[in-house]
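Shown next, in structure tokens, is the structure this report addresses.
Every protein chain except one is present and positioned as in the full complex.
Per-chain residue numbering starts at 1, and chain names A, B and C are given in the order in which the chains are listed.
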């Protein structure tokens, strides 16, 4: 594994300072609007079956998440080693485990309602 | 921290006087803080994950009381969703202004972001009041407990962000754009985008699926 | 009026029990004595400037260790009280309520206020030294973590004399821990004590991840880090992912109690099983959080005292990381008996067993580090060698528990109690003791008396087996945990008596340790070499105790076990690499250090105040508490002057004094 910081990247980092461009932000913004409208329309107009809608809106939410991550949070711009990305991926795996695991386990232990 | 800088110089076997170090030094330290904050955000991901899990598990437990679908008014929610999306965008613009070195622009866009955030909170409070009025409080049923806690925790995060942004605007106007304030703005905008992401899932799972 | 006050104070203070009255009086007397001593010797200022406001990782570490040893005492006394009751259940030495409070506080204190802070103490003291850094990444945050732990622990312990202790078990399952099951304030003390210190733990986790990833000495690659540092990284990563779960779970329990919500209540559609599900998502990783650093400590010690490189470095690292990862996929093994069906049980049984594989690899690597080594057995190594069989047996019984259908018979029995004490004492406690003995000279600049240490060692060990081996048998005899009484027909008493004797042997061992420390302070034998064990890693390359800036010049690292390699090169007469020499001969430069700050201490007091207010439902106290917290945060945010430079002359003076000593 490489040393913790890379000198070259470090130098160059100073110059470009922050990340992103107005173009990226606008693209991201438009995408996020579109990705919000699609599920909204699908749900409000009862366009598909319940199951299909669920899948659709979840996919849209995940795409939206990707958009924020790429265009706004600049996850791509990280220099190596990509600790940020690694940490995020681990975090997401654990988070999904928590949600999916709870749902799975608790389906057997619902209280009478 | 000094060692951070010395790491660099030592690896490359060069030693310049320490005048030039300070800058590097701070830079490295600020970078560390940003990374630390990123980790904090990931712990927040887990935090919200647990709240979502709880909400999903308890979503049918309305104890014969009102359900979300019955009481939720989507109009307000849709408006606040777009407000938050826009604020995520404006906080990005603030960042761009900062990178251009434009202090005024930076403060302006931060203020816009904060205002959007404040209107989001206003709408949320209105919605909660509406729900309480309709007879859904945190004690009504497990569903509403989970609902208010999840949505409220997000709202609390946004409110904290507002205080933080205000404090930052004051600091910026006093100190201008320095390595330290720059990092602070970066962090706050990261936080803001993160809250946007969380909201997307609140919107999808709590509201859209609730009224489906 | 008077009646009101009387009624209030009878609720506020725990009354009516001579045991507790005695404790209250002695606590009050101790407090008076402390205040008097500080005033008499004019030490208040010293206390404030040197300790309460310090951000030095070594001092914070010392404070962690002192507090955790006090907590070990408290938890240990609890244990002894329980054991007395269980040896003679008919005597009603403790009544049912007391017994329940005592096992609850014993469990909480031992894990959260003894093991965790002892672990954080070792993190603090050693990680920066091992990686060649001058402090942790966020020294202020570090002091915040400590004070949050400290005041959280204080809040929890307060319940002993004020309001009454929690009594719903160390993980406080609702509805027993909810308002319907525990209307008193004990459970609120539990929630807020743990919550406040939990925030501190999360911050520590983040702090050490950043420290380790970003602050290593120049040249030190990840795969050259000492194994303890690796274990701290894996443990911190686990903290990062696990502690938020605890925070939320307790928070939900709190709003159930405080705002009448219905997450885990019986009515209103609440589901108490969800709590059990959530708390173990934290609870299981938690036990690995505390064991992983112990694994790291053993790895350091076994290499040092075998005079041999650690065997299988890479698989050790891989094992650590996979344990922390897999620890998040096993939680349901704590409630196999919840009736979640065969799919769930089979899945979680298998994920649980998988952890035995990387753990086993670690055991074999330790054995093969000793194999073809030259073993010497000072106290740190004794603890290490004793750990292996003890932990392996405990781990095996863990594997037996993980077999879901068999667990139907073991669950909640003394078999389980024996399992986890074996891994917690044989693994965690032995490990931290080993680390404490090993690093003590580095920490304080003097060695501990070996002879007394050996007495303590043998008493702990023999006491351990005498205490907990019979408990496996008791489990198979059907004795369930948390029984304050049992029927003599069951034939459980003889083994319980044996077990109690063992517990007292451990108590004697603890007395030996206290004596050992007192004795060593009295007959102070200064440690002047800085490298008294002929160590392998960077911490041994600097004077003992380490100067406040740790390294006058930051070392350049070229090898794993860099310090050892350097000594070997010297023996062989080989020169160091040019960059190493360059770094060593570079002129001293002013050292950049974080400034002291009382903010963290004060902020934690406000947390304490808010927590205390929440416990008693006193809004007038909660609000100023929370406002205080917010103000402290803002003040910190507006503080830009957070660090300073140590001038070269001062460094020269300090170094001369340290080096001149030998």
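In this text, a residue touches a chain if its C-beta (ideal position, glycine included) is under 8 Å from a C-beta of that chain, and two chains touch if they have at least 3 such contacts.
One rule holds in what follows: contacts and distances are computed from a predicted model.
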Protein name (UniProt record) of the chain left out of view, among "Quinol oxidase subunit 2", "ABC transporter ATP-binding protein", "Autoinducer 2 import system permease protein LsrD" or "Protocatechuate 3,4-dioxygenase": "Quinol oxidase subunit 2"
Interface partners of the hidden chain - shown chains only, full complex considered: A, B, C
Residue among C:223, C:259 or C:342 that touches the chain left out of view: C:342
Listed residues C:374, C:522 or C:572, member touching the removed chain: C:374
Residue, one of C:146, C:173 or C:430, that touches the chain absent here: C:173
Per the touch definition above, residue among C:266, C:321, C:462 or C:633 touching the missing chain: C:266
Interface with the undisplayed chain - residues on chain B: 63-65, 141
Missing-partner contacts on chain C, residue numbers: 96-97, 100, 167-169, 173, 175-176, 180-181, 266-269, 271-273, 306-315, 335, 337-339, 341-342, 345-346, 349-350, 353-354, 356-357, 360-361, 363-365, 367-368, 370-377, 385, 388-389, 392-393, 396, 399-400, 402-409, 411-413, 469-470, 472-478, 480-487, 490-492, 494-495
For chain A, residues in touch with the removed chain: 108-113
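Definition applied: only the chains that are shown with their structure count from here on.
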Arrangement of touching chains [line / ring / star / complete / other]: complete
Separation of chain A from chain C, taking each centre as the mean of its C-alpha atoms, in whole Å: 35
For chain A paired with chain B, centre-to-centre distance based on mean C-alpha positions, whole Å: 14
Two or more partner chains touched - positions in chain A: 3, 5, 83, 87, 90-91, 94, 98, 102, 106, 110-111, 113
For chain C, residues that touch 2 or more chains besides their own: 209, 213-214, 216, 219, 240-241, 245, 269-271, 274, 278, 281
Sites on chain A touched by chain B in the complex: 3, 5, 7, 10, 13-14, 17-18, 20-22, 25-26, 28-29, 32-33, 36, 39-40, 43-44, 50, 53-54, 57-58, 60-61, 64-65, 68-69, 72-73, 83-84, 87-88, 90-92, 94-96, 98-99, 102-103, 106, 110-111, 113
Touching residues (chain side chain B, partner chain C) in the complex: 1-4, 6-8, 10-11, 13, 15, 18, 25, 28, 31-33, 35-36, 39-40, 42-44, 46-47, 50-51, 53-54, 57-58, 61-63, 138-146, 148-149, 163-164, 167, 171, 175, 180
Chain C-touching residues of chain A, taken from the complex the two chains share: 1-5, 83, 87, 90-91, 94, 97-98, 101-102, 104-106, 108-111, 113
